[in-house]
Structure formats: C-alpha cells, structure tokens
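The complex appears here minus one protein chain, its other protein chains still in place.
Moving on to chain A:
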C-alpha cells in the first residue's frame, strides 16, 4: 500500500495483481490464438476465451502512479514519484545519487 492511496491507486493495484494472477493463462491463449499453424477454429476459440478475461487482467491497464500523491502524469518510473514529489524528495536528499544541477 503506497503512502497515499485514492481510488485510482487502489484500482491500479488491483490491475497489477490481476495481471500477475492471470498472466500464464492469458499467455497460453495468446499463443494458441496467434499461432498460424493451428486450425482457424481453434484459434478463434482461443481468441473468444481471451475476450472473457476481465479489464484488470491486461498489462496495458496498469499505469505507473506516484507513490506519494497518486498522481498519474509526469511520473519518474525509477523513483515511482511524480515530477513535483521527485523535486521535493531530491532537494530534501531522500533520493540517493540525485543532485540538483545548474549550468
């Protein structure tokens, strides 16, 4: 659980968990569905099965959000912080190896 959580953060965590749980099955269906050497009917069935998976099982649903504020835009993924939090934490010296530059 992040330091700050709103509905969007919780939804994102749900999506991440869903992706992890359903990943193997989804991959198997993807393999069958995309394999051109298999009969068309089997591939179609596999595609139909893929469509039955929920919204929160697709990796593309997952979005990196700010750990401190839950903000969804302007995220530095390496630190899991939005740009403003990144600046504040960096100035406070909480981020190792990050230093303010001036030239």
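In this section, a contact is a pair of C-beta atoms (placed from the backbone, for glycine too) under 8 Å apart; a residue touches a chain by one contact, two chains touch by 3 or more; residues count from 1.
Methods note: contacts and distances are computed from a predicted model.
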The complex's invisible chain, by UniProt name, from "Putative nucleolar protein 7", "Cytoplasmic tRNA 2-thiolation protein 1", "Small ribosomal subunit protein mS33" or "Organic solute carrier partner 1"
"Small ribosomal subunit protein mS33"
Positions on chain A where the hidden chain makes contact
1-3, 9, 13, 16-17, 19-21, 23-24, 27, 30-37, 59, 62, 64, 67, 80
